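Have a look at the structure below, then the notes.
Take a look at chain A:
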Amino acid sequence: MSIGHTLLGLLESGPRHGYDLKRAFDEHFGHDRPLHYGQVYSTMSRLLKNGLVEVDGVEAGAGPERKRYAITDAGVTDVGQWLSRPEKPEPYLQSTLYTKVVLALMTGRDAAELLDTQRAEHLRLMRGLTERKRQGDLADQLICDHALFHLEADLRWLELTAARLDGLAQTVHK
Partner candidate 1 sequence: MTRPPHRRPVPPHGPAVWFRDLGMGLRFAAAGGREGWTRTLLTAVGVGLGVLLLLGAASVPTLMEGRHERAMARQLLNGEEPPSASARTVLAAGSDTTFRDERVFGTRVRPEGPDAPLPPGVTAYPRPGTMVVSPALRSLLASPGGALLRERLPYVITGTIGDAGLLGPKELAYYLTSDALTVDNGAFRLARFGADDPGPPMSPMLLMLIIIACVVLLMPVAVFIATAIRFGGDRRDRRLAALRLVGADVATTRRIAAGEALFGALCGLALGTALFLVCRTFAGSVTLWDINAFPSDVTPLPALAALIAVAVPLAALAVALFTLRGVAIEPLGVVRGRTVRRRRLWWRLPLLVGGPAILLLGGRLDPRQSGSDVYPVAVGAALTLCGVTALLPWAIEAVVGRLGGGPVAWQLAVRRLQLSGGGAARAVSGICVAVAGALALQLLVSALQSDFVRRTGQDSSRAQMSVSLPESTTAGLRRGIARLAGTEGIRGTRALIEANVTRPGPLRKGEDFPPGAPLTVGDCASLREVADTGPCHDGDVFLAVHGGPASDAGAVRAAARPGGQVLLNADGDTGKPIGAPRLWTVPERTREVAARSDPTGDLSLRVLATPGALDATRLQDPYARVLIRTDPAVPDAEEHVRNTAAALGPEVFVSTVHDTESDAQYAGVHTGLLLGSTVTMALVAAGLLVTTVEQLRERRRLLSVLVAFGTRRSTLAWSVLWQTAVPVALGLALAVAAGLGLGSGLLRMAGKADYDWAGVWPLPLAGGLLVLLVTLLTLPSLWRLMRPDGLRTE
Partner candidate 2 sequence: MTPEGSLLAASDLHKAYGATPALDGAEFSIHPGEVVAVLGPSGSGKSTLLHCLAGIIRPDRGTVRYGDRDLTAMSDAERSALRRSDFGFVFQFGQLVPELTCLENVALPLRLNGARRKEAERQAREWLERLEVEDVHTQRPGEVSGGQGQRVAVARALATRPRVVFADEPTGALDSLNGERVMTLLTDAARETRAAVVLVTHETRVAAYSDREITVRDGKVKDLLAGLR
């Protein structure tokens, strides 16, 4: 997930303070990992240096000085490019589960058992997501859907793999 592009995107709807940016990020995207202030400022300074944002004004106050950031034309272009670029598929989960299924079969354990346990675990998570989706607004729904579809895809891939390896194991053990 690109934090820089996300923050840029948030600025597109209007100039914001750094604190506002963090709040908005957390509210929409930060359910799993809230953003640190430090991350916001380091990202902003990088974007400033690249000319994608500019400082819209500074407010003096009791605390630290509060800069208002605004997106530049170059920044808008950059967000557009990022949005239209496909994401690399995440290979992480598949490789772990694959390793587990293969290990189970190699050691003579029940792959179906592993699958059912994994499905139950997936379903537990999916129930939570479904519940959140029912309570939440559109953004919640979209995000939860994404997670749900991914989890379901994992499961389906896992089921297919188990079925394939079952057949393979039978030929192996003959």
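What we mean here is this: a contact is a pair of C-beta atoms (placed from the backbone, for glycine too) under 8 Å apart; a residue touches a chain by one contact, two chains touch by 3 or more; residues count from 1.
How were these candidates chosen? In short, all candidates are chains of the complex that A comes from, given by their letters.
Only a predicted model underlies this, so the values are computations on that prediction, with no experimental measurement involved.
Set chain A beside the options 1 or 2, and in this complex the one it touches turns out to be 2.
Listing the residues of chain A that touch candidate 2 in their complex gives 112, 116, 119-120, 122-123, 126-127, 129-130, 134, 145, 148-149, 151-152, 155-156, 159, 163.
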